[in-house]
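All protein chains but one are shown at their positions in the complex.
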Amino acid sequence: MTETTMLPDIQSQIDDRGVELDRVGISGLYYPLTIREKGGGQQTVTACVALNVGLAEQQRGAHLSNLVEALHRYREAAFDLDDLVGFVRDVRRNQDRRGYTFEKAEICIRFKYFLPRAAPSSGTVALVPYDCGFDVALNGQGFKSIVVGVPIATVCPCSLAISDFGAHNQRANVIVQLWQCLDDQHFLWFENIIDAVESCASSQVHSVLKRRDEKEVTERMFRAPRFVEDVVRDVVVSLRHDLNDVRYNVRCESLESIHAHNAYAEASGVC
Amino acid sequence: MTETTMLPDIQSQIDDRGVELDRVGISGLYYPLTIREKGGGQQTVTACVALNVGLAEQQRGAHLSNLVEALHRYREAAFDLDDLVGFVRDVRRNQDRRGYTFEKAEICIRFKYFLPRAAPSSGTVALVPYDCGFDVALNGQGFKSIVVGVPIATVCPCSLAISDFGAHNQRANVIVQLWQCLDDQHFLWFENIIDAVESCASSQVHSVLKRRDEKEVTERMFRAPRFVEDVVRDVVVSLRHDLNDVRYNVRCESLESIHAHNAYAEASGVC
Amino acid sequence: MTETTMLPDIQSQIDDRGVELDRVGISGLYYPLTIREKGGGQQTVTACVALNVGLAEQQRGAHLSNLVEALHRYREAAFDLDDLVGFVRDVRRNQDRRGYTFEKAEICIRFKYFLPRAAPSSGTVALVPYDCGFDVALNGQGFKSIVVGVPIATVCPCSLAISDFGAHNQRANVIVQLWQCLDDQHFLWFENIIDAVESCASSQVHSVLKRRDEKEVTERMFRAPRFVEDVVRDVVVSLRHDLNDVRYNVRCESLESIHAHNAYAEASGVC
Partner (left out) sequence: MTETTMLPDIQSQIDDRGVELDRVGISGLYYPLTIREKGGGQQTVTACVALNVGLAEQQRGAHLSNLVEALHRYREAAFDLDDLVGFVRDVRRNQDRRGYTFEKAEICIRFKYFLPRAAPSSGTVALVPYDCGFDVALNGQGFKSIVVGVPIATVCPCSLAISDFGAHNQRANVIVQLWQCLDDQHFLWFENIIDAVESCASSQVHSVLKRRDEKEVTERMFRAPRFVEDVVRDVVVSLRHDLNDVRYNVRCESLESIHAHNAYAEASGVC
């Protein structure tokens, strides 16, 4: 029995409502994937995936099982952002088998990505988790994009300046998303962007700090007080220095130690 | 003692990094607010608030305490979206006291909003929660916006057509965001948008259903099977019929009963 | 037509699997409720409710719509923990109409509860949110219980002692749950427990701090360094001093500024 001849294909019915859909697909799909690391290794991650195609006015529905089948085959190889562009091109081509043209296809994946970090004095190494991801959109001009979420520590410059001793400080999260043209040859590694962000913080965070490390980190962060405004601006200055023809969005949200709410800053632009 | 003369004002320092910030402010602030209802009443909600101003290149930081103080005063009165536009204008004006021009100011608030829903046969009434919100941006042309999140039930048309009996169905969430010009005179009530969305579902959801209601809801939803694609398109058709000069984004995500992941559809446009 | 005669009642079928259920009911139900405040006022909150009954071996199912109907009627009046005990007793009695004995009935509600907090120097008042709740269980001996979640700031005593200047500090969350016998006459107010917790912190948090307040809060917290271990122990000492015949669980989780993970401490006992 061939499936398409025996069972009605409701998704392929003609739709006359005159509404094109920007995205039709699946979301909240967890899948193990393997990411190429800058150093040449690879890392197995637990990714949350959204995978969508555009849908022309006249087609009622998309066959979503094809999207998951494609991802399942793809998971076997380690990949980077440029490989993922190829994957999304395949997805678009394969959805197209009934004569409908899917001009759009998009993937958005997010995962914890781990990097080893050495404590500054003892040199003890442990892993720090970063909230990373890739976005690819084939959609008009299209783009490829990486996103990194970097936990940092911030010491408040105002509190430090006005107080006789001490200053409030806290964990903050910096999110940097960078968009490139699909054929941009300059490869962006998570590792480089994460390093750049950490150098803009009062201090990077660590997973292990022995006492002499804690002393060094404490003193270091009090020598480098930063508002969320400062962190965002320093990251933008750093990106402008290092990159070309890249659109950026930089956000910093600090879990203020003296408030139950957060402080927030954001900047966007092209460098 | 006047505060500004005695303590250094780090935020007012001149900044020379050449980076304008799109948003500086507070996020994740929970506050009780009072919303005007369409019927003339009012409803106290627990809102999550983000309140930001733009920051010119040359100013180092914003005084965030002013933002929370403004919100605290504002919480005393019941408000609707147009009142909120007035509030954001006040915030922008008040941040502007040191000669810096804050062209941008934005608020984003989200809360559970409750409407009574009668069961279809017994008439038993209970409240259903909707994830609603307001966005206002003074920023270039600016906009005012409402968002509604509406839980619905969807019966799969494919499953219904191909199976000898039954069909998979599930809870789905529809999110509709509508943007208007700041001076648009046509007032958009949550209640109207929610009604419109519910009429596009296989069935609306209820908080109380007696057995005879459950029978009626079950049969009703099997008479109105809908893909997420159908729900989004029907909502768009309904919005296009009712509204003018409004930008819309409509999303539907269904918690597929036969999968651990979701089905998703989205459309955007202007009606 | 009376519902029970015309439609089959599947829930009332005899079950022969020999498995008694500890809890059957509804969860994740959002409802607006009104809580009595210590000062004599009342506060409308958005509560997340779980409401369950026990189910005897021989009954197949519970009629869950009754639970929501009961809550809907109950929401009209302001209540405190002792009123809620009465509500749960009513729920149990009303489920019992077909001759089955529901010995167990439980409610668990959680909500943001707001208290005004004055900044220490300027006296500026704003609201701080606390994650509060009530649990009642009629179940053998049964209990009534309140829970408070209190955001605080903690300065690390180790970092302060070993560093030449500064110390890492962060937001932390303290959760205190207290269980009493159902007929305990000593009434426990959220307000009192929250005050007790805040007095054990390096500093309480505020929603508005002017610059001179920020100076005072910073210096205050550096005079009162606290590990999570210290916070938990101080809260326990305070509870033991104030309460009698109350079972407690005290937890503190600090969002370490120098780590991406949290520090945690917990103690339980009876005072």
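In this document, chain identifiers A, B and C correspond to the written order of the chains, with residue numbering beginning at 1 in each.
Everything below uses one rule, namely that a contact is a pair of C-beta atoms (placed from the backbone, for glycine too) under 8 Å apart; a residue touches a chain by one contact, two chains touch by 3 or more.
Only a predicted model underlies this, so the values are computations on that prediction, with no experimental measurement involved.
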Taking the entire complex into account, which one of A:Thr44, A:Gln58 or A:Ser199 touches the absent chain?
A:Thr44
Touching the absent chain when the full complex is considered, from A:Arg23, A:Arg60 or A:Lys215:
A:Lys215
Logged for subunit A, residues touching the omitted partner chain are 1, 3, 6-7, 9, 29-32, 43-46, 65, 68-69, 72, 75, 111-112, 114, 122, 124-127, 129, 207-212, 215
In the complete complex, the non-displayed chain touches which residues of subunit B?
128-129, 151, 153-156, 158-159, 162-171, 203, 205-207, 209, 211-212, 214-215, 217-219, 221-222, 255-261
If the hidden chain were put back, which residues of subunit C would touch it?
7-8, 10-11, 15, 17-30, 50, 52, 55, 60-62, 64, 68, 157-158, 161-162, 227-230, 232-234, 236-237, 253, 260-268
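Following the convention adopted for this analysis, only the chains that are shown with their structure count from here on.
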In angstrom, rounded to a whole number, how far apart do the mean CA points of subunit A and subunit B lie?
25
CA centre of subunit B versus CA centre of subunit C: separation in Å?
28
Between subunit A and subunit C, the Cα-mean centres are separated in Å by 35
Using the touch rule from the top of the page, what residues of subunit C touch 2 or more other chains?
129, 207, 209, 211-212, 215
